[in-house]
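What follows is a set of notes on a single structure, which appears directly below.
For this view, one protein chain was removed and the others were kept in their places.
Chain naming follows the written order as A and B, and within any one chain the residues start at number 1.
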Amino acid sequence: MQVNDNKDFQPTIVAFCCNWCSYAGADLSGTNRLQYPANVKIIRIPCSCRLNPIFILRAFQRGADGVILCGCHPGDCHYTTGNYYARRRMSLLFSMLDYLGIEKERTRVEWVSAAEGAKFAATMNEFVDAVTKLGRNHRLEDLRCKKQ
Amino acid sequence: MKKMQAANLNDFFRAAAAAETVYLPVDSADGARFMKYEDGVTLSMACNTTRSAKDFFFPQVENLVDFKVDGKKIEVIDGREEVEDFVIFGVRACDLASFEILDRVYLNTPPVDSYYKNRREHGTVITLACGRPQETCFCKVFGIDAADPAGDVTCWMLGDDIYFRANTEKGEKLIAACGSLLTDVDEAPVENAKTAIRAMVDKLPIKDLKLDKISERHLLENFNSSVWKDLYESCIGCGTCTFVCPTCQCFDVREFKTNEGVKRFRCWDSCMYSDFTKMAAGNNRLSQLERFRQRFMHKLVYFPANNDGVYSCVGCGRCLKSCPISMNIVKVAKALGGEANE
Partner (left out) sequence: MQEAMKARAKELLADGSVNRVAGWKIGEFSYDITPAIFETAEEIDRDFVYDDFCGANLSKYLISQSRKEGKILVFLKPCDSYSFAQLLKEHRIIRENVYIIGIECYGKADINKIREKGIDGVLGIKESGSSFVIDSIYGEATVPKMDVYAERCLVCKSKKHAVYDELIGEEGDVVPSSRFDKVAELEAMTPDERFEFWRGELSRCIRCNACRNVCPACSCENCVFDNPNSGIANKAAADSFEENMFHIIRAFHVAGRCTDCGECSRVCPQNIPLHLLNRKFIKDINEFYGEYQAGENPDEKAPLTNFTFDDCEPSIVYKRGGNQ
């Protein structure tokens, strides 16, 4: 298990947020002036089940240190069932990444509704902390994309 | 001719590795493969490596140029550097012959490929006469002598002794650097060994493959032959045969967008792939039959037609061993060559 000893390390986090719940949740946390780290780059997707595993891997390839998927709570999907499929896919994908020896703490799924601005900020704070502890992503990085 | 005890082989590698990097075949999970010499690494006794030795001069992926993009400014960075000298030990006669074929493509006809040239000039090749040819070997078909390959230095392993013969200036230098390990000897034992190896090669099952009906003179007949239709259907269109082949030399130039610019690199391509030589106007070989035919016609007809009759196959037998469905150049040549091969 690698431990980060670089005190100045600032992780890059990619958050894929569902348009209907979590993206609005992120918005709400902003209007409520709740703080979460600027390391989090939000990418809006129409539904959590739009998240192709390729997106996650490409985020890591291009320099992400952690990837989080936020979607509507199970049962609340704007398209009725999208997040149920996403839930199965992510469970299997994360398990595979773990099987390949890639730190499982770098990937996460969290259900955040449009009303949960506080939960969004808290989730991001906690996730950024967890990834900061892990340090830079070395196991799924593409050396060609590294800053020279 | 020089001689050394086989037990001292590691000392020889160590002496050679002091001056430059030494690569040698080593047993691993995928069969023998060329690895860098380090203490504790021992020479594989396998007939040949799973992947060919072409990787040293023509690696699977090679950076050509970098572009650094900053706003509207584009900086072109030529990352080429002189390759350091290196030694490849244990190259078999077939792989050595493949270097000559690659030279024809990349060195002998303009434009000279400077990336290839760079590596070729810095490599010293120590060949090793075959001791245990396999059923899949058919180098004799192409006039290759497994018993006496050239290269910078030639080695024979005979029981407890290894015999060295330097063939070039580079080879002389290398042998001189390891001089204290070697003693001068007579050539007689090596001559006997050569005879024995040739006798062994003469017993191989496919050494008599007939190629006289496959040539430029029969080009249209070969091209339009009905055998392609019968043979291609089992081909799954993977690139295994082309990637393990020591003479396959096609590549594609690709670009990768990094976070700061663009990397232009080349990588091996395979004529078995549907996007091989795809151009703006589309693809020139649309069916697997055409692609399958292209590979064998290139090796056995087109290449010799343009290169003084030299076939682009050295009979190493790697494709015979690796093809997922055991379709290979021998089966094709037999089918195409007609009754002569029955």
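Worth a mention:
What we mean here is this: a residue touches a chain if its C-beta (ideal position, glycine included) is under 8 Å from a C-beta of that chain, and two chains touch if they have at least 3 such contacts.
Note that the coordinates shown come from a computational prediction; the quantities given were computed from them, not determined experimentally.
Within the full complex, the residue among B:Ala15, B:Val65 or B:Cys238 touching the omitted chain is B:Cys238.
As for the chain not pictured, it touches chain B at residues 29-31, 47, 50-51, 60-61, 132-135, 200, 203-206, 230, 233-234, 236-240, 242-244, 252, 254, 256, 265, 267-270, 273-275, 320, 322, 324-328, 330-331. Interface with the hidden chain, as seen from chain A, comprises residues 1, 53-54, 57-58, 60-61, 74-75, 81, 84-85, 87-105, 108-109, 139-144.
In the analysis below, only the chains that are shown with their structure count from here on.
Averaged Cα coordinates give chain A a centre that lies 47 Å from the centre of chain B. Within the complex, the chain A residues that touch chain B are 62-63, 144-145, 147-148.
Those residues of chain B whose C-beta lies close enough to touch chain A in the complex are 256, 258-260, 263.
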